[in-house]
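Pasting a structure here, questions to come.
Omission of a single protein chain aside, the complex is shown with its protein chains in their original locations.
And then chain A:
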Amino acid sequence: MRGLPILLQKEFREAWRSWKFLWIPLVFAILGMSDPLTNYYMMDILHAVGNLPEGFDIQLPEFVPADLLQASIGQFQMIGLLVLLASFIGSISKERANGTATLLYVRSISFSAYFISKFLVISAIGFVSAVAGFAASVYYTTVLYGNFEIGTLLACFVTYFIWLLLVIAVILMMSATFNTMIAATGAFIVIFIGQFLTILWDFLPWSLPSNGVLLIRDMMYMQDYWWSMFMTVMFTIISIAIGIVMMKKNTSMVKI
């Protein structure tokens, strides 16, 4: 773990200079706002642009706060994760391709420290983003619909953040293993296509975000919850380990 503080500083500065600490949380905030707002103003929107016939009446479903948080998490799961994927998939493979890595690899740094420093900084960005997204969604839901219970809300947030850690670990692992194009495809398949498996089983890592919402609804079968949590943490650790090994193995891919 030699040089971890210095590498952390480098990664942090790089993320700061490219504004990633600012714009990714703002994107999550907008995503969090959009669902409570559009659902609340659905009637007005339909009247304004829906081209409804005269006297047409729709019964919109009555939402409880948990429904809106679930919708917001759905937005994070699609667009939010795509943004994370697009902005971090090159973090190791692009450095190899454009030669920055040469400058680093000739020094006596440990690969695990380098990988971990990247993971920690991106996780920090993920944390700020999740806070911003949840805050925006909860703010609008509280203003427009009703209150959350603070305990289960926090539990839901922590659950979602742990899922984000897995996503980040998978992105970095793919980036360490392949070149950028293949890595993007691989990470996309693992993160997005894997979500279809949740139809069949409730205890896989991919069902963790929806399990978090079920905690708020108080409808979660706790044994499944802890299983999905356990598997997510295991997958994260395994991904980090594979990532470090592959990073070391792929030093020959560095362009000089």
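Assume contacts are C-beta pairs under 8 Å (C-beta built on N, C-alpha and C of every residue); 3 or more make two chains touch, one makes a residue touch a chain; residues count from 1.
Basically, contacts and distances are computed from a predicted model.
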Chain excluded from display, named as in UniProt, from "Phosphatidylserine synthase", "ATP-binding cassette domain-containing protein", "Acetone carboxylase alpha subunit" or "Formate dehydrogenase subunit gamma": "Phosphatidylserine synthase"
Residue, one of A:L26, A:I109 or A:A155, that touches the chain absent here: A:L26
Residue touching the undisplayed chain, where the options are A:F76, A:F115 or A:Y140: A:Y140
Missing-partner contacts on chain A, residue numbers: 18-19, 22-23, 26-27, 29-30, 33, 37, 83, 86-87, 90, 94, 98, 136, 139-140, 143-144
